[in-house]
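Some notes on the structure that comes next.
Note that this is a trimmed complex: some chains were dropped, and none of the rest were shifted.
Every chain is named by a letter (A and B) in the order it is written, and numbering of its residues begins at 1.
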Amino acid sequence: MITDREKAAFEAGIKLGALYHQFVGTPIARETAAAVETAIEQAVGLQPFVTAVRVRLDREMMVTNRFGYSELAGRMFDVEIRTRVGGASCTARLHLEDDYPMMEIVEIHETPRDTDH
Amino acid sequence: MITDREKAAFEAGIKLGALYHQFVGTPIARETAAAVETAIEQAVGLQPFVTAVRVRLDREMMVTNRFGYSELAGRMFDVEIRTRVGGASCTARLHLEDDYPMMEIVEIHETPRDTDH
């Protein structure tokens, strides 16, 4: 038996792993960070079971190389995502923790089915 | 409260989402598929909480374009991964189902801590 809570956690993990490895390496600078944030949010928002996603990229880390731009690095991400499977909703995040881009579950809660009405 | 089972499911999701979006698009052919399978397995095997991973890429789908190669597509993946967090072990897979590259939990089981001894 696999619970809705477990499935919601699994789905949240998929989305964080996916967005990280899809977009790491993208040329980026402070002036273009907003467009990349929007594109990532919209891409993730299309995927199944996602009910909310917020992506912020740390502009302070966007120091310029000799040609005036950076590359999107895992350490720049600050992402919060919410997934829902059946009655369970999982909130997870990706953020920098002790210099490691950490993905972790923030909370899982179950909504009594009635409240969906 | 988040259980070890939920964490193990989350970690399995991360790894499947990550490998998919890291490697999709890689130029590939039947003769090179084994090297890509090995590279993916080794990359995933480095990540935290992974205890086993097996990657097979469907060579039948590797039809050649005008230049004699294919690109790794999500539909080619057949992956099974196992993660372990605390006493819980999650097996998940990525495989083609009704023409969609489906990621799903196969099983989560808990090992009594004693059996680790």
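By our rule, a residue touches a chain if its C-beta (ideal position, glycine included) is under 8 Å from a C-beta of that chain, and two chains touch if they have at least 3 such contacts.
Just so we're clear, the structure is a prediction, and the values are computed from it rather than from any experiment.
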A student told that 2 identical chains are shown should find the copy number of the whole complex to be 4
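The rule is simple: only the chains that are shown with their structure count from here on.
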Per the touch rule above, chain B residues touching chain A in the complex are 2-3, 5-7, 9-22, 90, 92, 103-105, 107-108
